[in-house]
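Excluded from the complex is one protein chain; the other protein chains are retained at their positions.
Coming up: chain A.
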Amino acid sequence: MGKLKTIARRSFLIGSAAIVGGVAFGAYLVKRDPENPLALDATDADAVFNPWVKINAEGITLVTPHTDLGQGAASMQAMLIAEELDVNLDQVTTSYGRPAAAYYNTAMAGEAVPFRSNDDSFVAGVARSTVDAVMKVMGAQVTGGSSSVTDSYEKLRQAGAMARETLKAAAAAETGLPISDLKTEGGAVVLPDGTRMAYTTLAAKAAQMDLVQDVALRDPSQWRLVGKPVQRMDVVAKSTGTQTYGIDLNIEGMVLASVRMNPRKGAPMRGFDATAAETMRGVSQIVALPYGVAVVADNTWRAFRALEEIEIDWAEAPYPAEQDDHWAAVAASFTPDRLDKEWRSDGDVEAAFEGAEVFEAEYRAPYVAHQPLEPLSAIVKVTDDRVDIWAAHQMPRFVQQRVAKRLEMDEEQIHFHNQYAGGSFGHRLEFINIDVAVDVADKMRGTAVKMIFRREEDFTQDFTRQIGMARGRGAFEGGKITALDLEIATVSSSRSQMARLGSSVPGPDMQIVAGAWNMRYSVPNLRVRGYAVPELAPTSSWRSVGASSAGFFAESFLDELIHAAGADPMEERLRLADDPDARAVLEAVAEMSNWGSPLGPRKGRGVALVTSFGVPVAEVVEVTDTDDGIKIDRVWLAAEVGRVVDPVTFENVATGGVIWALGHAMNSEITYSDGQAEQDNYHLSEGMRLRQCPVIEVRALENNPHVRGIGEPPVPPAAAALANAIFAATGTRLRDMPFFNTVDFV
């Protein structure tokens, strides 16, 4: 095609870069736009306006590079483009496109710098733009950190507007009418006489035009789609069994496979005997791998069954075999040499404690597995000059780079076809399904291999949430909190994860204290320190990452102090809150829950406020202490997100975040024995089931100019709000998750 393609070709192709840190680059490189991946295989008939919009005679394709993990990312991205492009959602198809640097995440930098998210100072801004430059040069296409909305909000509306204005210019060139006389609506340019020129018929002309880049975004008051309750694009397919997930794909000629890896994660296999499995019906191949054995068969169940008949000698775990030793390692890490960083130091806590009655408490957060309902799978076909991979993943470019390295091929030879995911919660940031499928397919070149993990394998290999403890000391006077000192020791899930990416975390790990160090309270004397426990069992990002544990610690301890001081948990938090957004979400849940109104006997309310991923979230939980155990009756949530793009999904995902958090805080943990996770299926790690689900009411506040995502922020306050409610109802303080080890739930 014409000019559009020329612009794309001038751009600089980013080569393979290190994942994190140590990237040398000049300012000239940062300023260059990554090339438009849609231009790579475009013909003269394809108008590829930018990396997100492609129109030709056949139709309108919107590229939605953020992976849909169930959080509605595909619809949300399509809505933003469609809003300015003036198309309806039923007129477009969405595609993940190919992995590309052009889809680098412009929003992750916000949470990767050691500044509070409400810090808009010059220094914080410089830090964010520096990290953003690294993300751009790396071409880091990442779905994570609740950043999809933030990344997309302006960029995708711009993409839609540029395409629309270019289409109008094409229509003007065709008709000789001035652009100012043209309107757009429903996928067509509309002439003054009402004649409609469909975008699809204008595409070939538009492909020859100069791209109109100077566009103004519409005022929100004019929006048709954004902020409105529209139907999610995938909801019909997901209600009729016709949504295809990675595990459902059928590639011609593929074989079916499954694997047993050393349940002592990361350790090798010493040897095996597959004599019995070899002759089982449907089994075509037994594949020995350094870390386990795969069975290739003509039916998934036959592969599963054959795996069970293989005798395997596993090497010992590279971490303590028994759970008690994991806890002991955490408890032993509150030492000066394990101090990762002192993140917050307001006033002087030590001075405040002198002569005061010091209140102390200790908390625990266990390992927890991700376990989305679609088991890990991947389809891989390796040939001598090309690799194709079909799977759902949150970091498509990293899959490409990783497989290229593993097979000693060029990145351009690795073709990753991203898929809809049956959940993730951070699980699909890891690569074991890709690695195993690639290793088996590499031994069967020319044949596509579909690798499906048994649920038990998926559980056993899960890189869980971090394990951690906290120790709090505090003081109060006259009913007011005067000093709060929180020490948090966890393994570093970020370092564990980065190590598997062949990289490292530069500097201290902010996730150890996320949700605690950035608490939006002014306590006269406040200190938060993070301690890095040496690597134990491998861990990774679990929905809301560090804040899932540190938020629980901070808001549980604050609540204990407030009760000890004889103050009201809501009133005292409101008094301490030092930020208008924090106060607003507290006031909202106080109003929603009718905080302070009398409750019946054996009932209690608890509140918590945690800011994560830039979103302050307050939650109130109301429970009843019944004869059969604790029943969670109601939950209210308020979150400051700047603006809600998709209100239906906002409500659904925020509610789901509460359920996720409560269910795991109540019922789930991973413990190790003999170096293996003791929980290998849902009956041993249940999360929440429907009978335990409370009535949940959520409210979005839209006061802040920063637009934020809602995938993770509802999670951190929930466990603390529940523990605080149970204390209010029963007088029993729950300091260790999961709570079902201490109390019964209905």
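In this text, a residue touches a chain if its C-beta (ideal position, glycine included) is under 8 Å from a C-beta of that chain, and two chains touch if they have at least 3 such contacts; residues count from 1.
The rule we apply is simple: contacts and distances are computed from a predicted model.
Missing chain, UniProt protein name: "Isoquinoline 1-oxidoreductase alpha subunit", from among "Probable septum site-determining protein MinC", "Isoquinoline 1-oxidoreductase alpha subunit", "Dihydroorotase" or "Peptide ABC transporter permease". When the full complex is taken into account, the listed residue touching the unshown chain is A:Glu374, out of A:Glu374, A:Asp462, A:Asp485 or A:Glu669.
For the chain left out of this panel, the touching residue among A:Asn56, A:Thr300 or A:Thr460 is A:Thr300. The residue from A:Thr175, A:Gln413 or A:Asn652 that touches the chain not shown here is A:Asn652.
Summary of contacts with the chain left out: across A:Thr43, A:Gln231 or A:Asn741, the touching residue is A:Gln231. Contact between chain A and the unshown chain involves residues 69-72, 231-232, 234-245, 247-248, 250, 256, 281, 298-302, 304, 371-375, 420-425, 452, 454-456, 648-649, 652-653, 655-660, 663, 681-683, 686-691, 693, 695-696.
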